[in-house]
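Just below is one structure, and these are the notes that go with it.
== subunit A ==
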Amino acid sequence: MTEPILVIDHLKVDFQTDEGTVHAVDDVSLSLAPGEVLAIVGESGSGKSVTAMSLLGLNRGPNARFTGTAMYKGTELLSASNDDLRKIRGAEIAMIFQDPMTSLNPVQRIGDQIAEQILAHEKLSKAQVRDRVVELMERVGIPRAAERARSYPHEFSGGMRQRVMIALALSCSPNVLIADEPTTALDVTIQAQILERIKDLKEETGTAIILVTHDLGVVADIADRIAVMYGGRIVEQGTVDEIFYDPQHPYTWGLLGSITRVDRPRGERLPSIAGLPPSLLDPPAGCHFRARCPHEFPKCLEVPPLEDRGCGHADRCWLTVEEKRAKREVRPGEIGLANKEEVAPV
Partner candidate 1 sequence: MGRFIVRRIIGMILVMFAVSILTFLIFQVIPNGDPAVRMAGKNSTPTQIAAIRDTWHFNDPIYEQYVYTMKQVFTGSLISYSDQTNVWQEIKKGLPRTFALGIGAAIIWMVLGVSLGLYSAVRSGGFSDRLLTVLALIGVSMPVFWVGALMSYYLGYKFGWFPNGGYTEIAQGGFGQWIYHLILPWTALAILFVGVYSRILRSNILDTINDDYVRTARAKGISERQVLIRHVLRNSLIPIITLWGLDFGLVIGGGAVLTESVFNLQGVGQYFAEAIGRLDVPPVLEVTILGAFFIVLLNTVVDIVYALLDPRIRLGS
Partner candidate 2 sequence: MSKIRRAIAALMLVAVSALVLAACGSDNSSTTSTSAGTSASSTSSGDTPTTSTGGTTGGTMTGYLTSSPDYMDPALSYTQEGWLLLWTAYTPLLTYKHAEGAAGSELIPGLAEALPDISADRKTYKLKLRSGLKYSDGTPVKASDFEHTIQRVLNLESGGTAFYLPIVGTEAYVKNAKPDADIPGIVTDDQTGEITIKLTKPVGSFANVLAMDFAGLVPGNTPFKNMTTDPPPGVGPYMVTRSVPNRGITLKKNPAFASFDIPEIPTGNMDQIDITINKNQHQQVEDVIQNKVDFVNDPPPSDLVREVNEKAKGRYAPYVTNSTYYVFLNNRVAPFDNEKVRQAVNYAIDKRALQRIFGGLLAPSCNFLPPGMKGYVKHDPCPYGDPTQAPDTAKAKQLIQESGAAGADVTVWGDDEALSKPVTEYVASVMSDIGLKATPKIVEGSVYFQTVGNQKTKAQAGFANWFQDFPHPANFMFLINGKSIQNTNNQNFGNVDDPEINKLIDDADANPDLDAVADQYAKADRLAIDHGYIAPYGNAELTKLVSDKIDWSSVIAQPVYNVDLTQIRFK
């Protein structure tokens, strides 16, 4: 295995609020190899986006506290100065955000927004930048790119805007691309196109990708490894196959049972898992999933460790492997495949 390009070790993120301290991320460790696609999956509020944003320091502020480390090519990102981080942002690690409708400055031309990032890292002439912008836009599949570079975001559809975001993220050929729910706000058909595009680009450029999503369905085809987060913690991680075919954590089972399907309304709630996600303000003791877990037992009042069960497949559950096998209802894999078939023809 190649040397990982990014290593997150015991990351903790707390926010001070009026109501108290919110433990948004609680002891997360991850690593990312060059060219690898790592998916972080979880419900809203699971800490997955916070983890991703912490890497670029986008959620720094007087009320936020970060502990642990995140090493990127010898730089510790969490404690890096703003100036150092700035050199990494966009150039080394780029990010695509969830809502393309709001993530672009409404009063700036598309082309200018992309050019801004290029100019932040490279000294190029105006003409060179313009050419680069057009080329990037063409690469992400925006027709009549030269002309549309002069448009404003509101003149674009959601899918087109997300393409712009991708073009923006790729503009300095970053080593790591963080895609935070890149498809959530889009129509299902567009989702597939965007995912397809990300996959192509990955193959073309060899960029490592962290794909943050709440939808296991979108990752099956693209990710190499998956980390499932719940209540600020990683509850299970492993390769795609391991997760899909041998999920260990009851929460993962629930996720697998609620994969987005065309015939269901889109949404963040996972209808198949009863109950609400835990409050991170005042999290329950022990396993965070305890309250919603159908298989809860007294041991769950202690925090289960993230235990590696071999081949990098780890999970946080007190149940034994046998108990898990017995209690798993869904035939793993089938749903994932079914989903893939539905999406594929588009």
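If you want to know what made the cut, all candidates are chains of the complex that A comes from, given by their letters.
FYI, a contact is a pair of C-beta atoms (placed from the backbone, for glycine too) under 8 Å apart; a residue touches a chain by one contact, two chains touch by 3 or more; residues count from 1.
Because the structure is predicted, anything quoted here is derived from the model rather than measured.
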- Given the complex, what touches subunit A, 1 or 2? 1
- Which of the residues in subunit A end up touching candidate 1 in this complex? 53, 56, 58, 62, 82, 86-91, 94-95, 97, 99, 102-108, 113, 116-117, 120-121, 152, 154-155, 165, 168
